[in-house]
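Only a part of the assembly is drawn; its chains keep their places, and the rest are absent.
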Amino acid sequence: MLSLNGFEIEALRLSLKVALWSVSLSLPVGFGVAWILARKHFPGKILLDGLVHLPLILPPVVIGYLLLVLLGRQGIIGKWLFDVFNISVAFTWRGAAISASVMAFPLMVRAIRLSLDAIDPKLENIGRTLGAGPFLVFLTVTLPLAAPGIISGAILAFARSIGEFGATITFVSNIPGATQTLPLALYNLLQIPGGEQGALRLVILSIILAASALIASELLARRLKK
Amino acid sequence: MNSTPAFDSNILRVKVKKRIGEFDLDVSFMARQGVTALFGRSGSGKTTLINLITGLSVPDWGRIEIDNRILCDTDKHIFLTPEKRSIGFVSQEGDLFPHLTVKGNIEFACRFGKGTGFHIPIKEVIELLDLGFLLGRWPNTLSGGEKQRTAIARALLSHPRILVMDEPLASLDASHKSQILPYIERLRDEFMLPIIYVSHDMEEVVRLADTMVLLDQGKNSATGLVEEIMSRADLRPLTGRHEASSVINVIVSQQDEFFKLTQLSFFGGKLWIPFVDVPLGTETRMRVRARDVLLSLTRPKGTSILNILPATVKEIITGNGPQAELVLDLGALLIASVTKKSISNMKLEPGTKVYAMIKAAAITHRALGLGGLRSRRN
Amino acid sequence: SPSQAEVIHVYSAASLSDVFTKISRVGSTRGLPKCVGIHAASSALARQIIAGAPADIFISANSEWTTYVRNQGLTRGLPKVFTRNKLVLITPLQSDFKFDFGESVGLAPLLRNDWLTIADPNHVPAGRYARAALKKFGYWSAVKHRVVRVANVRAALALVSRAEALAGIVYASDVKKTTSVRVVSSISQNSHPDIQYIATKIGKISQPIVDEYFKFLLSSEVASILIEHGFEPLK
């Protein structure tokens, strides 16, 4: 039962890679946006907030389609990326990571923002009076104090990325070895009469993967907790 | 000594207005080298003012200068951020970083503090504040006093050009207090570190402070030298009646190693006080509480009182209570608090010649103004 | 299209994913290049091809999406019918549901409060054919409100096999290997437009290996594999 075949290993490896990249991509941007939403007041704030939530509100297929329109080889940004940097994201695992990170983005932002809102500004102030500039205070006070939210956001994003399907299959297609992550492989198996057996194995694989991440995050959180 | 400090020697000049909610702060004062006490009852605006000085809040209008460096000037649109002000700050609540251990909290200050280069070795601070055995602990496991001691250590180690302390010793016990006070005095005297000090404890204020800013409902109802403020009868409601006292400028004139006594001379006489280890000739101020002064019509003999000084009653101030205050002239002015009954018994009136008796023990080290006796720097 | 040399990318309707594994395996024994099958809804595939997906061959279950891609000028050569399919009426194994598609009794009375499941007739070809058949025999208006529309044929199959629905209309190829449902009746191919899968070459520049592979896909050898999997022979 536990010996994996090549197809499963391939999907697992890819899912892991995509999820890790997705988290790495959305974490800094998510933190930045969460910080802006938590601390800044500007006219278009509610707009930005809405934009962040878009991937939740719209069905994944629509997001996938939008990504295809924007980042596909013929897409506005995709074309530019290809012409200037010779990078192509569409139909590659990079695209899968992007779509996963886009889908996970609102979860990341919300979690981090919640933690940022809970930080007592007095502590940051004290950091300033001790001689650390805004950026250093950010690094040494704000960031560590927001750790629970960052961990929570990262684990949510990771789990969401492991499970991401709709946007991915729409944006980067279902290319074995390139974009066929666990959920997409699962989808394929479900299309085959009698594929349920194999599907179950993939479900268990997904769960093991996410559970490991959960345990890791719990341990990390416990270490960080005074 | 001048009651209005000379302009050029001012370390700190503050002239600010700020409205928070329904509270209006409108304060203007100057502070010289040494310790400036902010004194006022709860809600009078002390913390609000401190926040303006440290740069944690922005005045609606005004100007703050330290060492002729403008920290803030609303007219010129200058506003230095807190980290550029080199102010070591101990807040009223301590506010330790919960994600760092005691050691981490202290090291934070060492790492980022970039003041004038004023430097106290970290070891010395840890020892003084008795933090050695706490270094590995997290703030949420500390007792109230331990938290505050850590906060003080942190501020001291941030290499500040000026120290601002908001009721730093309120949660400390007498024993820790008396351990830390001399150190603050040392900062003031040896390191010449100017200090802004918020406190409710008049003993502390008199011991540490040169200048006192009296805050009342957001206004500074008086600013001046501590001795001056303390002896102003009109400020009693704010400074506290039971603390009536006089401050006299003295010079150390003799040391008695055997009986462990120090003699202070002033214009009008000599006084013995418990031994203080300073060179002869040191100038300082001495605070004598009115209730520690006794009177006698004849020179008392065979008493335990070492200090007996001839004086003339200059003025008698009577209030509602059983006590009256007498202003005595013995070269310097000395305030004595006696019962009205004694005044009646002794038939005291302005012009009466009396002997003022002051117990040596009454002038403890703690009650000495300007702290551990130092040479005045002006 | 600038696809990686020696690998053919075939974008095909999801319902072909099973049989495609077999076909590509046979292909490689014939000395043909490696073939990667990419399976999703025809709509998604069409859009991806338009967005520049590295497709060499597109097999759609729906001629409209083929036309859509052709209109973008992305195809080469004429579209060809790849294979055909037919519809069957199914019911859960344990059910004693009986119905001969074409009976004048009507389907609705037999369903009573139960459900008939078909793929969504608004956009899934299988659903569209099923609706056409139901209309043709005059069942539609009566049964309309008992119809559960699902995303694809597989979902309809799942509902019936779990006995959530009493009946379902799916492709014959889908039930070929399934033991979890029972075929009640086959549905006459005259009652709906011909069910065709259309294959088209993608890309403007002619590539010999793609042409060769395309030819292979239309060969009788592949046709027999398809029939083996429950697809209908070409007319």
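A few remarks follow.
A, B and C are the chain letters, set down in written order, and residue numbers restart from 1 in every chain.
One rule holds for everything that comes next: a residue touches a chain if its C-beta (ideal position, glycine included) is under 8 Å from a C-beta of that chain, and two chains touch if they have at least 3 such contacts.
As the structure is a prediction and not an experimental result, all values here were calculated from the model.
Just one chain of each kind is rendered; the file's full complex, by chain label, has copy numbers A x2, B x2, C x1.
Everything below uses one rule, namely that only the chains that are shown with their structure count from here on.
With centres taken as mean CA coordinates, the chain nearest to the overall protein centre is A. Centroid to centroid, with C-alpha atoms defining each point, chain B and chain C lie 91 Å apart. Separation between the centroids of chain A and chain B, computed from CA atoms only, is 57 Å. Averaged C-alpha coordinates give centres for chain A and chain C that are 34 Å from one another.
In chain A, no residue touches two or more other chains. Against chain A, in their complex, chain C makes its touches with residues 9, 11, 14-15, 17-18, 36-40, 44-45, 47-48, 50-54, 152, 154, 157, 174-178. Remark: chain B residues 54-56, 81-83, 85-89, 91, 93, 95, 97-99, 108-109, 112-115, 138-141, 154-155, 158-159 touch chain A in the complex.
Chain A contributes residues 61, 64-65, 68-69, 72-75, 90-91, 169-170, 173-177, 187-188, 190-195 to its touches with chain C in the complex.
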